[in-house]
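Missing here is one protein chain; the remaining ones are kept as they sit in the complex.
Per-chain numbering from 1; labels A and B assigned in written order.
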Amino acid sequence: MTTIPLQAYLILALILFCIGLFGALTKRNTIIVLICIELMLNAVNLNLVAFSQLGNNPGITGQVFSLFTITIAAAEVAVGMAILIAWYRHKNGVNVDEMDGLKD
Amino acid sequence: MDIQTLLSFEWGMMAPEFTILIVGILLSLLDLFGKDTWKKSLPWLAVGGVGVAIIFLLFQYGHGDISILGNTYVFDSFAFYFKLILLIATLLILLMVISRTVQQEVRDRGEYLYLLLAALLGGMMVASGGDLISLFVGLELLSLSSYIMVGLRKRDVRSSEGAMKYLINGSIATAFTLFGMSYVFGLTGSTKLVDIAREMSGSLGSGEPVAIIGFIIMFVGLAFKISTVPFHMWTPDVYEGAVTPVSAFLSVVSKSAGFIIIVRIFWGIFGNATFGGSDTLFATMIDFIAVLAFLTMFIGNLVALRQRNMKRLLAYSSIGHAGYILIPLVSLTPVSLENIWFYLLAYAFMTIGAFMVIYILEQQKQSEDISIFTGLYRESPALAIIMTIFLASLAGIPGTAGFIGKFNIFVGAVAADPAQYILAGTMAVMTVVSYIYYFNIMVQMYIRKPQLEGTTKIARLQSVPLILCVAGTIGLGVFPFIALNFFH
């Protein structure tokens, strides 16, 4: 079954991670930034599971770790949305670039 | 795991954690469903809970090292001492919340309370975590609660903006930490620190680059919590956006938790991993952390100079202090851990004290600008003198806790092998730079006329955390051996 080398998964994870990163950097819409962060966390999960299955020391712990990660990432995104909505009420916009009231 | 095994664990060791958990749940329930008349006493319930937890914890003094649930929870002296800092600091911050005189936003009060406790719980979990998963869950409990606390100041756009920045930065940091953890896991096949350390204690061979990247990425991700360069930029924005007690919390409890997890992971795992044949991996990476420490001290103190908003100023000063605390991490002497602990304890008292003074003035003058200190000495000599004590301690003037802390770190750096002269020197120079902005506040207090007539009064409730912080700052400064003996 394990015909796929670990590297392939690691590379996929990396593509996801990098795209997430690029999005988080470039996108002006805060929601998309959040989505991109979600992408990055997915990449980590992929990594964990791949290691867990195909890594040097296979074991189930990676899966368990992913379970925790998935749930907590979801909670994080949800909180992010709530804060975003609170912010939107003030600004009537979701542009990241408008978040520069605090500086110096 | 059968029932005997479960029962054989010393669950009593978890008493502080469970106390906090139960009080937290109780608070949230009462806040949601309780009558309005009860709500006034909620803060006291929280204070009581933390107090009881401290007492439970103190019973563990001198208890041998044990761990439960297959080493996922460790109760060693390290956990004990650092949990004590977290609990004391949270207690002081709760007292700060209670002392609020301006009754705006009363509705959120309950939420602040249980969020504080939840975050504290996360911090305690981090202190006891012996497994990457536990550490991660604890860290996230702390982080999520903090994000929300920052964003709770409803009608202030700064609050939402701060929270959003905090969340985005924090999530990216989490992603990094996890990424690093996944590599460490991949390398060793375990998430338990003990197992990881054992697996890594042999030669890493060609796994070295993975270990290195795991090290760096994890460190950078965790650097977010202690706000060192390069992950420090959120700090001033978030401190400014949050209500003052929350800023104090982030600056003390959250930062301490960050240091705890860093010490736990990096000394625990990489301190054993051999690298290139002779040195440990951690020893090889010392230069990396030293560079970060240097940059952190440099940027934190230099940028603090031009801040006029007091919370931003303290934010930058806290960045500078984080840089100081990184020094014992790299000097690796037998007393390094003791030095970190003492500094964090001292830092807790003086920082919370300074935030408390700002909080009092902020409520009376509706401003966070440095001008709230103008002529304070004429308005309230007591408050001015108290603030002077905190400033002196932050600046590291003898007779205060901050001095002893800095002194220990400095001596540790010079006495280390190899001696960290550059870091020690940077610390000294940056301390001089920090004098400029700390003394500038003193100049404002003593050598200016007050802008408005009238006196600033300290309410009775406000005096409680102030007195405790002053006692801590002076006490640790004049009788540091009490704390140091306690640590041994």
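By definition in this document, contacts are C-beta pairs under 8 Å (C-beta built on N, C-alpha and C of every residue); 3 or more make two chains touch, one makes a residue touch a chain.
One rule holds in what follows: contacts and distances are computed from a predicted model.
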item	value
Omitted chain, identified by the protein name its UniProt record gives, among "Heterotetrameric sarcosine oxidase delta subunit", "succinate dehydrogenase", "Na+/H+ antiporter subunit A" or "Oligopeptide transport system ATP-binding protein"	"Na+/H+ antiporter subunit A"
Residue of B:89, B:299, B:387 or B:401 in touch with the missing chain, whole complex considered	B:299
Residue of B:23, B:148 or B:326 in touch with the missing chain, whole complex considered	B:148
Residue touching the undisplayed chain, where the options are B:30, B:84, B:98 or B:118	B:118
Residue ranges of subunit A at the interface with the undisplayed chain	1, 3-29, 31-33, 35-36, 38-39, 42, 45-46, 49-50, 52-53, 55-61, 63-64, 66-68, 70-79, 81-86, 88-89, 92-97, 99-104
Touching residues (missing chain, whole complex) on subunit B	1-2, 5, 14, 21, 24, 28, 32, 69-70, 72-73, 107-108, 111, 114-115, 118, 121-122, 125, 131, 133-134, 137-138, 140-141, 144-145, 148, 151-152, 154, 164-165, 168-169, 172, 176, 179, 183, 186-190, 195, 199, 202, 204-210, 212-213, 216-217, 220, 229-231, 233-234, 236-237, 276, 284-285, 288, 291, 299, 302-306, 375, 381, 392, 397-399, 403-404, 407-408, 410-411, 414-415, 424, 428, 431-433, 435-436, 439-440, 442-443, 446-449, 480-481, 484-485, 488
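What we mean here is this: only the chains that are shown with their structure count from here on.
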item	value
Centre-to-centre distance between subunit B and subunit A (centres being mean Cα positions), rounded to whole Å	26
Residues of subunit A defined as touching subunit B within the complex	17, 20, 24, 30, 33-34, 37, 40-41, 43-44, 47-48, 51-52, 55-59, 61-62, 64-65, 68-69, 72, 75-76, 79-80, 82-84, 86-87, 90-91, 99, 101-104
Residue numbers on subunit B that touch subunit A, as the complex places them	132-133, 136-137, 140, 144, 147-148, 151, 154, 157-158, 160-165, 167-168, 171-172, 174-175, 178-179, 181-183, 185-191, 199, 236-237, 240-241, 306-307, 309, 312
